[in-house]
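Got a structure for you, written out below as structure tokens; questions coming shortly.
With one protein chain held back, the other chains of the complex are shown just where they sit.
Naming follows writing order (A and B), and every chain is counted from residue 1.
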Amino acid sequence: MIASLRTKQPVVHCITNHVVSNFQANGLLALGASPIMGDAPEEAEELALLADALSLNIGTLNKVTLNSMIVAGKTANSKGIPVVLDPVGAGATSFRLTAIHQLLEEVDITVLRCNAGELAAIAGADWQAKGVDAGQGNVDVNEMALQIARKYKLIVAVTGETDIVTNGEAIEKIPYGTPLMSSVTGMGCLLSSVVAAFLAVSLVEPMVATTEALRFYALCGEKASEISQRPGSFQFAFLDELASTEQGIDNEPIRLEEDVIWKL
Amino acid sequence: MIASLRTKQPVVHCITNHVVSNFQANGLLALGASPIMGDAPEEAEELALLADALSLNIGTLNKVTLNSMIVAGKTANSKGIPVVLDPVGAGATSFRLTAIHQLLEEVDITVLRCNAGELAAIAGADWQAKGVDAGQGNVDVNEMALQIARKYKLIVAVTGETDIVTNGEAIEKIPYGTPLMSSVTGMGCLLSSVVAAFLAVSLVEPMVATTEALRFYALCGEKASEISQRPGSFQFAFLDELASTEQGIDNEPIRLEEDVIWKL
Partner (left out) sequence: MIASLRTKQPVVHCITNHVVSNFQANGLLALGASPIMGDAPEEAEELALLADALSLNIGTLNKVTLNSMIVAGKTANSKGIPVVLDPVGAGATSFRLTAIHQLLEEVDITVLRCNAGELAAIAGADWQAKGVDAGQGNVDVNEMALQIARKYKLIVAVTGETDIVTNGEAIEKIPYGTPLMSSVTGMGCLLSSVVAAFLAVSLVEPMVATTEALRFYALCGEKASEISQRPGSFQFAFLDELASTEQGIDNEPIRLEEDVIWKL
């Protein structure tokens, strides 16, 4: 799938936060996608019309960019391109949680990409987040993911020590990656747009595309951690891996494996 | 010219997009210039008054920053400092194209620094852009650049496989650089402010200053590509080269060469 992504070079429209916008654009370019980062309501519709996928991220949300997201989201829906939502720090403030619910109601989201703490906030579950980081809790993450996937009819991708992807029926687990990935700001944000780029080249199988995106990303993380174990240099080793990792997918497809899927 | 730039350390006021603002500021610092990045209308005039050059970039434009650009641009004009406009994604939305034409009409732009797709959008020519990237078309880029340079009485610098610089009379070609430069977000944006910094130390010869800026930049790209061929590490190797490349200009001036200029 990465090979066809690099051939197609899908245009990914990102409405994202100013903390990670550079890293996200560089990550998409390294991957082989073509980022558009405009976030003004004045051009949200036209930019979404140019795109092959839309990636929404509420990391430094305000009323203006929320408006852009609604407009771009509806445009993406009418055009039939995938929409990924990254609900950064979902439980941190009522403004964020309200915005997420508005987005989930007014826009047809294809994939919700989050961490366990954000998922718990959306589900209204008991969870102790750490600022905008994942934190910890006693809720069953698999169960929460399944519920949210069914409730909103979308794919939920929860990253953590073991990533999970579910469409509300099957759950795929991705036990790869490295803890170093949480030492770089925007690793989750960039992943969400990488998922958008993978969806753009395989929208007919969004569950497969999402799972492959997470596997590819985790593999890049593991390879970069062989270059450096320190966050500054790891960050750029990771961008390098996004550009050069082949994953051999076209020869030997990494697909949903029977042993890690369990039907419900 | 780079030596006098490092001695004078010109203050370059950048009103730019949040995707590249960090890279642009770091690039200017590495070069030896002194960046000011404030973009609020509340201080646009005062910041422009402190500057030796103004660099405008519409990458994540909105109504507020457009207003800042107009105010800063008029201040720069009244003060007689150079103004560089980078019309990022010119053809992507009507908001951008309208803003560019407003800037071209209300502000005396010294150099328009763009890619072929953006130039085509400004010229109203038939061109297929790829999101906000250059894309391709059948129009003669040289001819377009000459027309725009004459129409708006400015210098047009179009980057691509071979860069061109024209004042509407002569065309200088710069066949240097590396394709890696398009794998890092903001390489064009940073170039536009590097042009502004070069203009600040040689405003009497803007055509020469622009051409030297593009040559210097392309040379830094080539040198960085000898350090790394991968986008993450290339990005920082490039900043390193901006800081250390001497170009031997003072000993052996790189100036407009007769053989690559053709009078019209």
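Everything that follows uses one rule, which is that a residue touches a chain if its C-beta (ideal position, glycine included) is under 8 Å from a C-beta of that chain, and two chains touch if they have at least 3 such contacts.
Predicted, not measured: the structure shown is a model, and the values here were computed from it.
Participant: Could you tell me which of A:V19, A:L49, A:V139 or A:A170 touches the chain that is not displayed?
Facilitator: Spelled out, the listed residue whose C-beta touches the missing chain is A:V19.
Participant: Considering the whole complex, not just the chains shown, which residues of chain B touch the missing one?
Facilitator: Within chain B, the residues that touch the unshown chain are 9, 11, 13, 18, 21-22, 25-26, 29-30, 34-40, 42-43, 46-47, 50-51, 64, 235-240, 242-244.
Participant: Which positions on chain A touch the chain that was left off?
Facilitator: Its contact residues with the unshown chain are 17-20, 22-23, 59-63, 89, 92-96, 130-133, 183-186, 228, 230-233, 235-236.
Everything below uses one rule, namely that only the chains that are shown with their structure count from here on.
Participant: Rotation angle for the CA superposition of chain A on chain B, to the nearest 5°?
Facilitator: Result for this pair is 120 degrees.
Participant: Rounded to the nearest whole Å, what is the centre-to-centre distance of chain A and chain B, using the mean of the C-alpha atoms as each centre?
Facilitator: Result: the chain centres lie 33 Å from each other.
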